[in-house]
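Shown here: the complex without one of its protein chains, the others still in place.
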Amino acid sequence: MSLAKRDLISINDLSDGEIEAIFDVADSLEEPLRRRQARDICPDRIMATLFFEPSTRTRLSFESAMHRLGGSVISMADANSSSVAKGETIADTVRVVQHYADIIVIRNPLDGSARLAGAFAEVPVINAGDGAHEHPTQTLCDLYTIRKELGSIAGKSVALCGDLRYGRTVHSLAFALARFGARITCVAPPGLEMPDHVRHRLIRHYDCRPAEFTSLDQVVTDREVIYHLQVPNHQAAEMLTGDELVPVWDLMSLFDVIYLTRVQKERFRSHAEYEAAAGSYQIKRAMLDKAKKDALIMHPLPRVDELDYRIDRDRRAAYFRQAGNGVPIRMALTALLTGAVRTPAGVAPPPPRPAPERLPPDLVCVNERCVTRNQPYVAPRFLSVGGEATRVQCAYCDAELPRPEGALHPLEAELTEKG
Amino acid sequence: MSLAKRDLISINDLSDGEIEAIFDVADSLEEPLRRRQARDICPDRIMATLFFEPSTRTRLSFESAMHRLGGSVISMADANSSSVAKGETIADTVRVVQHYADIIVIRNPLDGSARLAGAFAEVPVINAGDGAHEHPTQTLCDLYTIRKELGSIAGKSVALCGDLRYGRTVHSLAFALARFGARITCVAPPGLEMPDHVRHRLIRHYDCRPAEFTSLDQVVTDREVIYHLQVPNHQAAEMLTGDELVPVWDLMSLFDVIYLTRVQKERFRSHAEYEAAAGSYQIKRAMLDKAKKDALIMHPLPRVDELDYRIDRDRRAAYFRQAGNGVPIRMALTALLTGAVRTPAGVAPPPPRPAPERLPPDLVCVNERCVTRNQPYVAPRFLSVGGEATRVQCAYCDAELPRPEGALHPLEAELTEKG
Partner (left out) sequence: MSLAKRDLISINDLSDGEIEAIFDVADSLEEPLRRRQARDICPDRIMATLFFEPSTRTRLSFESAMHRLGGSVISMADANSSSVAKGETIADTVRVVQHYADIIVIRNPLDGSARLAGAFAEVPVINAGDGAHEHPTQTLCDLYTIRKELGSIAGKSVALCGDLRYGRTVHSLAFALARFGARITCVAPPGLEMPDHVRHRLIRHYDCRPAEFTSLDQVVTDREVIYHLQVPNHQAAEMLTGDELVPVWDLMSLFDVIYLTRVQKERFRSHAEYEAAAGSYQIKRAMLDKAKKDALIMHPLPRVDELDYRIDRDRRAAYFRQAGNGVPIRMALTALLTGAVRTPAGVAPPPPRPAPERLPPDLVCVNERCVTRNQPYVAPRFLSVGGEATRVQCAYCDAELPRPEGALHPLEAELTEKG
């Protein structure tokens, strides 16, 4: 199946092969000789960037990508200077804008809003961030940066550090890293740990159980090693086994990639707690001495004070290159989704999304920020969670909720109907 | 006379033949094969979009149109991020921007502001909405949609519904529909009826007397029919004559086009009044059962709750196609006004605008929102109202006011001078 005319709402809308195909196209577009030729790829296409939330980097990198492909851009950079101020729904906005553009890039603060936009637009829709839900092109840039700089993703040891609870990008990234076989360690201050639904999904789908620490400058002692070893298939435990096992080990030395996220002060109850948690999400220059010589320090940017400015000149500081990779990735994606570049033959599509379940029509999503609860005229829909009889998930924001009493799992229902 | 280098401030700046020429160019640009070729029409032209008021759809559709013609766009999407915040006048803004662009598209909240802009700019100016005055490209899109979907405008029965008092688009549309021979019915809640000056102009210029109702779900009875029949040349009455005359008739069944406008809650004194008036401006799914099979439901968008979302999939719901028609119409207009596409030979121009009258220099426009009363250094000018000795109209916002005592009509003055 071709990528042409498809939406990209979640990183899971892409198969592994499709992600590799995007990376290969991005590689080819980065060749200096291709620069002039790229302008012939999309000369007659228009991209609409609809940003209902502030952003510089994401919007400008999409627009730069489209211009480098020779195309044009129409842009709504600010919800306040738009019909949205008059109360228009997302569904209506995209049904109008699809007549003005060949591809729509949308950022909106509501979880699941991009899925809704994709459902209504007849042109491809790219999710450039829908609330706390997904930001798949950031994830593609992150994966691409690791692949480009370290040769591959599989087997690499990646620390995800900082606010793992509310960080939009980091959940998608965790799933994608697990898919591609990276080993994950989570480093988060108390209260900002990876949420349970992400842990569960990592285990359920990828058999991935990240080790967890509360601080990057934490020292791993014997006792913790033993604790970790008791957890089967525990990746940090694996890292600590073998010849290299030592009773005291500095965390920084373990990782191929140290991925920091922005931590918002507002998440903490007091400034004292914020300061106390600093070690978990701040990289200081001295800490780099303990890191691997070819480690990558990554960050989705903008940073606040997670990254000491004095490490910017260290070769391992990869975050500006990571931002730069946004252009070839978004060029490749735009070229493939608009059909201007053909998807290579033989690339397998992802498994189809399950069909919505027949559930009581008054069932509402549990997520208060879900688009179904904040836009009129959107009927909630729910999908079955693979293999689980007791839970369903929102078709828009992916929030999981208990299957309503009396509602059978589709397979059971089928059996019941037959029986 | 060619359309090249002309302004489009009011729909009356175009002759019938010119409007037809715009539609023909738009038709030709919609052919799929023309898509790539269109990019060669304006490759070296720049459009400036100057939006002093929020808008998504109008601005983006102009920008999309220019890009599809191969041109470039510079944009001021928000008055707050501009020199306007420093107090610059519209006249100065356009005299600067004309050096940066080959055509200027302007939206400004002051009535008559676009006429002022056109008077000062040496490049063509398109009015994209000047307060409560005109929005002629919306009118062109509306007419084009009816022509495209129903084959012609003449003889079609059109209901204009909702806020007919304050709705900017609907006054221009009424005049244009009358010009092209459509039959008009007005459906408005009490207090939001078509204003007298619009009725008068419809009668005076086009001999058009719309029937008037207060609600779309109203039933037309014998008595009303008789009442309407007593009014000579009354269009609704005509509709009710002939073989089809029945004693009780549902309004919905009468119309080829049902054109709804946005109704703002603030126009009503209470929520109860707002709710009570709902039937006059809301289309609910059940009402469609009574409508003609090939009727068009139109709306300038954005809608609030005038249109039931459940009719979106009905073929008669034309409002998204109507929005999409903005692109070919604005492409055609841009191509013709910049001279990139030649006006067909033999197309007659509109009658020339009357010359300003010599009136007392302290005469001010009666309209508080007129640009002459809200911008410094703009001398008010007044034109004679065709055939009327007692009234003049503002040359900018078209508001009519009594001719000052002692000021003679130009023809009388001429006679007096001769005599």
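Think of it as A and B in the order they're written, each chain with its own count starting at 1.
Keep this in mind: a contact is a pair of C-beta atoms (placed from the backbone, for glycine too) under 8 Å apart; a residue touches a chain by one contact, two chains touch by 3 or more.
Quick caveat, the model's predicted, so the values are computed rather than measured.
K.L.:
In the full complex, which of B:Ile41, B:Val97, B:Ile297 or B:Cys370 touches the chain missing from this view?
P.N.:
B:Val97
K.L.:
Which one, A:Arg6, A:Arg45 or A:Arg68, makes contact with the chain that was left out?
P.N.:
Residue touching the absent chain, from the options given: A:Arg68.
K.L.:
Would you mind spotting which of B:Met76, B:Leu143 or B:Ala188 touches the chain that isn't drawn?
P.N.:
Of the listed residues, the one touching the omitted chain is B:Met76.
K.L.:
Considering the whole complex, which of A:Cys42, A:Ala91, A:Val327 or A:Cys370 touches the chain not shown?
P.N.:
Among A:Cys42, A:Ala91, A:Val327 or A:Cys370, only A:Val327 touches the chain that is not shown.
K.L.:
On subunit A, where is the contact patch with the chain that was removed from view?
P.N.:
Residues in contact with the chain left out: 35-36, 39, 51, 54-57, 60-61, 63-64, 67-68, 73, 77-78, 262, 301-304, 309, 320, 323-324, 326-327.
K.L.:
In the full complex, which bits of subunit B touch the chain not displayed? Write them out.
P.N.:
Looking at subunit B, the ones touching the missing chain are residues 43-44, 46, 48, 72, 74, 76-78, 80-88, 91-93, 95-97, 99-101, 376-377.
Definition applied: only the chains that are shown with their structure count from here on.
K.L.:
Compute the distance, rounded to whole Å, between the mean C-alpha positions of subunit A and subunit B.
P.N.:
46
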